[in-house]
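One chain of protein is taken out of this complex; the other chains stay put.
So, chain A:
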Amino acid sequence: MANTYPRQAGESAASLKPARKRGRGRVTPYLFIFPWIVGFLVFTLGPLLFSLVISLFDWPIVGQVHFIGFGNYTEMFTQDPLFWKSFGITLKFAAIFVPLNIIVAMGLAILLNQSTRGNAFFRTAFYLPSVISGVALAMIWSWVYSGEYGILNFFLSLVGVQGPDWLNDTRWSLVAMVLASLWGQGAMMLIFLAGLKGIPKDLYESASIDGAGTLRRFVSITVPMLSPTILFNLITSIIAAFQQLTLALVLTGGGPMKSTYFYAMYMYENAFKYFRMGYSAANAWFMFLIVLGLSFLVFKSSEAWVFYEGEMKRKPKRNARRRSG
């Protein structure tokens, strides 16, 4: 056995063979991260580069492959009305969904942070919908939105409003998508809640002593102290808005009259309905660049509105590190 596994046998007596140990020591860390390196090359970097390459080809799933340069890109920008239509729908969806998502998640977190009795129950209630599958969520909402028998229109009828046939009315279908997406905001709310818990209580106390009201404390303490969390959630929301696909596929199928035909769905159909892999890859790269660009803009703008408490705390932190090190 010792001969079959010389390295293992040498392990305990490693100190006796310093030269060999050093050699092995250099390789060991890479052995531990080896799974990630392989996965990164095979499932991330490889596909990323490959996707850039095939976006320059007319690449059907079966049949001849042709190099067409930027042909896919010029086609989508100049000849494909569906490209602009779906992109516009996604932009509109993002423009409604992203701010509402932030407001709802932050509002609920603020309510939960008031330390009322039964907080754990309410927190669970708000988070539950995010636990179930997107397909289950879509199925539930397709029934809630039913024009004739759905509970949404029932609630609206209680206050004397005649609700529309949500999913079959081009004026309301996108709003319906936003509402259903907001229902799954739970994770964002928890992140906000953690952010709120991190705000020192004495800030509020001293502000109250100085006579600041609820609104003033919210604007001058809560918002700035929470701004790094808002930034994080803003970027995550934008990415999520552009990737929304499950709801479109299951809840509306992109309809009615393509009013909920999201960009992600357009991309999906080009690849897996029309099998135009090259074209779809070009679509994907466009979206990737748009999302990167938007995230970058938000990040840049954050210098103006995000307040980092760490800048005040830096000194004590450095001392602590020096002491431990």
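In this section, a residue touches a chain if its C-beta (ideal position, glycine included) is under 8 Å from a C-beta of that chain, and two chains touch if they have at least 3 such contacts; residues count from 1.
Keep this in mind: contacts and distances are computed from a predicted model.
A.B. asks: Report the protein name recorded by UniProt for the chain absent from the figure; options are "NADH-quinone oxidoreductase subunit H", "ATP synthase subunit b", "Beta-lactamase class A" or "Carbohydrate ABC transporter permease".
C.D. replies: "Carbohydrate ABC transporter permease"
A.B. asks: Which of these, A:76, A:190 or A:306, touches the one chain of the complex that we don't see?
C.D. replies: A:190
A.B. asks: What residue numbers in chain A mark contact with the hidden partner chain?
C.D. replies: So the residues of chain A touching the unseen chain are 8, 11-12, 26, 28-33, 35-40, 42-44, 46-48, 50-51, 54, 61, 108, 111-112, 114, 116, 118, 121-129, 131-136, 138-144, 148-151, 154, 157, 183, 187, 190-195, 197-198, 214, 229, 232-233, 239, 242-243, 245-246, 249-250, 264, 267, 271-272, 277, 280-281, 284-285, 287-288, 291-292, 295.
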